[in-house]
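Note that one protein chain of the assembly has been removed; the remaining protein chains are unaltered in position.
Read from first to last, the chains carry the letters A, B and C; within each, the first residue is number 1.
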Amino acid sequence: MSYAVNKPYYEDQAVVLADLYATMAEMGKTNPFFKFLAWLHSWVLSTDHKRIGILYLIAMFSFFAIGVSLGLTIRLELFWPGQDFISATTYNSVFTLHGVIMIFLFVIPGIPAIFGNFFLPIHIGAADVQFPRLNLLSWYMFMGGALIAALSLFVGYDASSGVHWVAPDGGWTFYAPYSTTANSNVSLAVFAAFILGFSSIFTGLNFVSTIHRMRHPKQKWMDMPLFVWGLYGTAWIQVLATPVIGITLALLIMERAFGIGIFDAALGGDPVLYQHMFWIYSHPAVYVMVIPGMGVVSEIIATFSQRTIFGYTSMVLSMIGIAFVGYFVWAHHMFTSGMSEASVAIFSFITFFVAVPTAVKVFNWLATLYKGSIQLDPPMIWGLSFVFLFSIGGFTGLALGMVSTDLHVHDTYYVVGHFHYTMFGGGGVAVFAALHYWYPKMFGKMYNFTAAYIGWALFFVGFNVLYGSMLVVGLQGMPRRYHDYLPEFQGLHQVGSYGSFIMITGLLIVFGNLFISLFTGKKAPQNPWGGKTLEWTECPTPPVLINFYKKPKLDHGPYDYPGEWV
Amino acid sequence: MFSGLSNIANQVDFAFVFVFALDAIVLVGITVFMIWCCIRFSRKRNPVATNIHGNVGLEIIWTVIPTFLVMLMFFVGMDYNKMSQAPKDAMRVKVQGWKWSWAFTYDNGKENDYMKSHEGKDVPVLTLPVGKAVILDMTSSDVLHSFYIPAFRVKHDVLPGGRISNLWFVPNKVGVYEVFCAEYCGEAHSKMYAKVQILPQDEFDKWYGQAPVKLDPTMLASAGEKIYSAQCAVCHSIDGSRKIGPSFKGIWGRTAKLQGGITKKTDAEYISNSIKMPNSEIVEGYPAAMPVLPLNDAKIEQVIAYMKTIK
Amino acid sequence: MSATVEAQDTQVNQEELFHFDHHHTDYEGGKFGMWLFLFTELVLFGGMFLALFVYGTGEYAADFHAAGKSLNLFKGAGNTLVLLTSSLTMVYAITALQKGSKFWALTHIAITVLLALTFMVVKYFEWTAKFEHHLFPAKIAALESIYGPSDLKKAYTTEYKESGLSIAAFNAIKVDSNGNPAPAGISAEEAKEYTHTRYTRGQVIFYGMYFTMTGLHGFHVLIGVVLLLWMFWCVLKNTVTAENFGWLENVGLYWHLVDLIWIYLFPLFYLVA
Partner (left out) sequence: MSHGHEQEHDHVHIVSYGSHTLVYVGLLILTGLTVAAAGIDVGAFNLPIAMLIASCKAGLVLAYFMHIKYEKTYIQAFVLGTTFFMFVVFCLTFADYATR
C-alpha cells in the first residue's frame, strides 16, 4: 500500500477500512457523492492521531460554546434577585449541565485529546500512538457520551406528574441521596458521564503505552519535552482514578433502578460514602485538567524566552508529584459532610502538600524567564496569563484547604470563584495558549496578532471582574447553586455579570480571529516561534501523513536553544 | 470582618487575613518579577538568552519555604470548633431540615417562632440566648442539607437516615442573622432560609418559659397561615396554580383523586394523614415528593383551620 | 486550504517509513496495554470492595453476617473450584500453543469455555434460589409486595414503562417512620411487619451489593466467554500461532483477572460476611 507521504495530513489518504476507502475514492473520481463519502470516511474512520485530534477539536469547541451559553444564562438570571427569566427548576438544570459539559466535555479531555493526540507522537518522534484504533474508539465513546448527555436534556419523563422534559439536576457532583431520588433524568446524564469516563481511560491507556513503547530510540526519559511528561502524569491519573467514578456512577444507576441501598440513607446507606467515592476520582480529575496545561505552558515559556527550562528535573518531579499527591487529598471537599474530625485533619494536612510541587513549578517558570530573550507573541501572553490566573486559583485553594476557613466558604461562591480561576484560568487558558501556539503547525496558517491581543485583553479584564467578584460575594456568605439571593448580594452579582459580558466580547474576537485566519491567514513557516521540539524542527507545516519525511534524526534535546550556555 | 459575632468568628477571620496576606505577597512578587523579566529581558534589550540549567540551591529554597508556609497555614486552619471540644453544659436544640425549610425544637418541647423574611415570607427562627454555648442536633427527613450561618462562620451538613450531625458555637452579640441551606437540595434550595435571633439572657428566658399560647378558634387560622407560608408554600399554591404539589385552593371538602383510581373526600382525617404519611396516598398526576414534616396534631389543626379559609 | 508542503527532504524512503509506521505487532506493547486495562478493572472492582468493606465492618457487620448465611456455601465453593480450574486450563492452552500444539491449545480453550459456562449455570441457580426466597434488591422487593410475586415481572416492566428511568414509583415505597423500605398502600403496622420479616437495613445493602457485585462479575465472565470463543477461532484459523500468541496471552490475562476478583468475592460474601 502506498502512502501520500508528501501531502499535508488533512488531504486524502488511507484510513482504517482501507479497501472500502480506496473503492470509494475510485468511484469518487466520477461521482461527487462518492467523493464526499470518501472524504467523510477519511475523517470519521481515520486512525491518524492528527485527524483524531482535529475531530476532538471541532467537537470540543462546539460543546464549549454550549457550556458558555449556559454559563451566560446563569449570569443573566443572577443579574437581579428573584426570578428574572428562567424558573428555579430550569436554573438547576442549567448549572448542572454547564458543569457537566465544561468538566467532562471540555477541560478534562481538552488538552490531552486535542493537542496530546496531535503532538504527543510527534514529540516523541513516532508515527502514531500505540493503539490507533482504540484511539478512534475513544473519540466515538466521547461523542456517544456527549450525545447521551444532550439526550438527557430532552427525554426525561416523570410519569407520576406527567411532566416531560425533566432535565437532570443535582449539580455535576450528583450527591446522593438527592440524585438517587430525584425525579429528574439523572440516570441518563450519569450514564453519559460513565461513557465519557471510559473514553478518557482509553486515551490515558493509549498515552501511557505510547510513551513507554514508542519513543524515538535516542529520546531517553529525561529527554522528553515537558508536555509529554505532563501527558504521562495525566494519563496515569486517567487510568487509575477514572474507574472509580465509573463504578460510583454505575452504583448510582443501580441504586436508582433496583434500590441496592448503598448510597440512599432511607435504605440504610451512607451518603458520605458516595462523596468519598465521587471525590476519589474527581479530585485527581482536577489535576487532569491542569497538568497538561502546565506542560503546554512550559513549552511556551521556554520557546518564547528562547532559553532552556530552568530545573528540568524538578519540573518533571513536581509534575509527577502533583499527580501522585493529588490522589490522596480528595476528602478536602467533605470537611462539612459529617466525616470524622480526625480525617478532616488528615486530609487538610495532605492537601497542603499539593501546593509544594506547584510552587516549584511556578518558581521554575519565573526563573526560566530570567535572562531569556523574551518575545511577547500571543501564545506567550496566554501562557503568562496562565501563570497569573492559575496562581490566584491555587492561592484561593489554600484558604479552602484550611479547615476553619473552609467551614465558612464551603459551597459558597468563593468555591465557584476558586474553581473557575483554576479550571478556566488554568485549564481553559492553557487550551487557548496551546491553540495559539500550535495553530500555525496544525493548520498551516498564521493568524492576526492585533486581533489576538485585543481579544486577550478583553478576556483578561472580564475574567478577573467576573470571577473576582465571585470570590468576594462568596466570602460574604453567598451560597452556590442559588437561583435567587438576598438583595445585599445584588451589587457584586451585577459586577460579575458585566465582567462576563466583557469576557464574551474578548473570546468572540479570539475565536473569530482564529476562524477567519483559516481562510485568510498567511502561510505559516515550518518554525514560526523558534521552537526546539520535534514538531518544529523536523516536521513540515502542516505535518504530513506519517508526521516526518523520514525517521527523525533527533540530534538535540527539546530545550537546546541557541544562546549562551552556562 | 472581625465582628466577633460568634466564639470563632474572629479566629476564622484572622485565618482568612493570614492566608490572604501571604497569598497577596507572593502573588505580587510573582507578578512584578514576571513583568520585570518581560521588560528587562525582552528580545530587543536582550537578543541573546543565557541558558541556565538550574540551581539546586534555589530550587531547594523554593521547595522548603512554601512547605513551611503551608504547614503554618494548616495549623492556623485547625483552629475551629471541634465537636469533641463542645462544652458539656451547652444548651441543645434539635434542628430538622427538609425540602425546603427548617424546624427548631427545644428541650422543653418549645418550638420555633416565625419571622418575616426580606420577601415578606414567614421563615422559622432559631432563638438563642447571647453568650451561651449551644449544640445543634441536626437531622434531615429527605436529602442532604447544610446548616450555614455566615455571620457565625459555621456550617455543617444535615444528613438523612437518622444520623445526627452536630454543630456548636457561642453567639456573642444580640441580633438577627441569616441562615442558609448550603447543600443543593432541589428546586427551592435557594429559598431554604431561616434566621437566628440572639436575645439577652433574660429576654430569652422569658421567651423560653412562655407556655404555648392557647389559641382561641379565631386565631387558629392565622397561626396556620404562618405554618403554610413557612413550610408548605414552596410546593402548594393558594391561587390554584400548579406547583410541585396540588394547590390548596378550595382544598377543604373537595374530592381528591388518588393514584390507582381511588377517590377520597378531603376531610380532617385525610389531610392529617397526608401530612403524617405523605407517601401513603398519592394524588393523581403528582410525584410522591412530599417530605415528612415535623407537625404535631396541634399544628395540623391550625393548618386545617387555615385551609378552610382558602376558597 | 491548499497543500503547502515544504519539501525538506525530497528523497522519501518509502520502505523506511513503512516500518516506522508499523508498530501494531509490538508484542510487549500489547501486553503492557492489556495490563493497563487490567489496572482499570482492578480499580473498578476496588471501588465496590471499598463500599463492601465499609458496610461489612461497620454498623451492619451483624446484618451482613446473618445475611451471608443465607448464601449457599456449597455452590459458592463449587464455583470457586470451577473458576480456578478454568484458570488452569487457560494457562495450559497458552503453554500448549507456545509449545506448538494447536490441538491441545484448542482443547484447553474449549474446556475453559465450558467451565465458564458451568460457572454461569451455577450462578443462575443461585440467583433463582434467592428469588424464590424473595431476596431481591430493595426496590424489587418492594414492588413484589405491592404486585405480588406472580406479577413481579410485569410489575417491574410496567412501573418502568410508566416512569421511564424515573424513580417516582420507588419514592412512594421507601419512606416509612423508621426509614425502612416499605411498600405504599399498606399501613404503618403492616409496613413494619413487612420490613422485619424481610430485611434489616444492613441486609438491604448486603443483597444490593451481592447482586451488583456478582452480577458485574458474571458480566465479566460472559465477556470472557466471548473473548475465548474468538481466540478459539483465531487459533483455528492460524491467526494466533506459536510465534504470534500475544492475543491469546492477553485474553488469558483478562480471564485470570476474572478469577482474581472471584478469589476475593467468595470469602467476603460466602464465608466472612
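One rule holds for everything that comes next: a residue touches a chain if its C-beta (ideal position, glycine included) is under 8 Å from a C-beta of that chain, and two chains touch if they have at least 3 such contacts.
Just so it is clear, the model here is predicted, and its values are computed rather than measured.
Engineer: Using the touch definition from the header, name the shown chains in contact with the chain that isn't displayed.
Structural biologist: Touch partners of the hidden chain, whole complex considered, are A, C.
Engineer: Which of A:Ile280, A:Met380 or A:Met442 sits in contact with the chain that's absent?
Structural biologist: Touching the chain that is not displayed is residue A:Ile280.
Engineer: Give the residue, chosen from A:Leu20, A:Leu153 or A:Ile346, that touches the chain omitted from the document.
Structural biologist: A:Ile346
Engineer: In the complete complex, which positions of subunit C touch the hidden chain?
Structural biologist: 22, 24-28, 31-32, 35-36, 39, 42-43, 46, 50, 53-54, 56-58, 73, 77, 80-81, 84-85, 87-88, 90-92, 95, 98-99, 243-244, 246, 249, 252-253, 256-257, 259-260, 263-264, 266-268, 271-272
Engineer: Residue-wise, where is subunit A in contact with the chain that is not depicted?
Structural biologist: Interface residues of subunit A facing the absent chain: 212, 240, 272, 276, 280, 327-328, 331, 339-343, 346-347.
Keep this in mind: only the chains that are shown with their structure count from here on.
Engineer: What is the distance, in whole Å, between the centres of subunit B and subunit C, each centre taken as the mean of its C-alpha atoms?
Structural biologist: Comparing mean C-alpha positions, subunit C is 42 Å from subunit B.
Engineer: Starting from the mean Cα coordinates of subunit A and subunit B, work out the distance between those two points in Å.
Structural biologist: Centre-to-centre distance between subunit A and subunit B: 34 Å.
Engineer: Going by the contact rule already set, what residues in subunit A reach two or more other chains?
Structural biologist: Correct list: 158, 160-161, 181-183, 265-266, 268-270.
Engineer: Check each residue of subunit B and list the ones that touch at least two other chains.
Structural biologist: 160-162, 282, 287-289
Engineer: So in the complex, the part of subunit B that touches subunit A is made up of which residues?
Structural biologist: Within the complex, subunit B contacts subunit A at residues 8, 11-12, 15-16, 19-20, 23, 26-27, 30-31, 33-34, 37-38, 41-43, 46-55, 58-59, 62-63, 66-67, 70-71, 73-74, 76-80, 82-84, 118, 142-144, 146, 148, 150-151, 153-157, 159-163, 165, 178, 180-191, 259, 282, 285-289.
Engineer: With touch defined as at the start, can you tell me which subunit C residues reach subunit A in the complex?
Structural biologist: Touch residues, subunit C against subunit A: 1, 3-9, 12-14, 16-17, 20-21, 23, 26, 28-29, 32-33, 36-37, 39-41, 43-48, 50-51, 54-55, 60, 136-142, 162-171, 174-175, 179, 181, 200-202, 204-205, 207-209, 211-212, 216.
Engineer: In the complex of these two chains, what residues of subunit A are touching subunit B?
Structural biologist: Against subunit B, subunit A makes touches at 88-89, 92, 158, 160-162, 169-171, 175, 177-178, 181-183, 265-266, 268-272, 305-308, 310-314, 336-338, 341, 345, 348-349, 352-353, 355-356, 359-360, 362-364, 366-367, 369-376, 384, 387-388, 391-392, 395-396, 398-399, 401-408, 410-412, 475-477, 479-487, 561-566.
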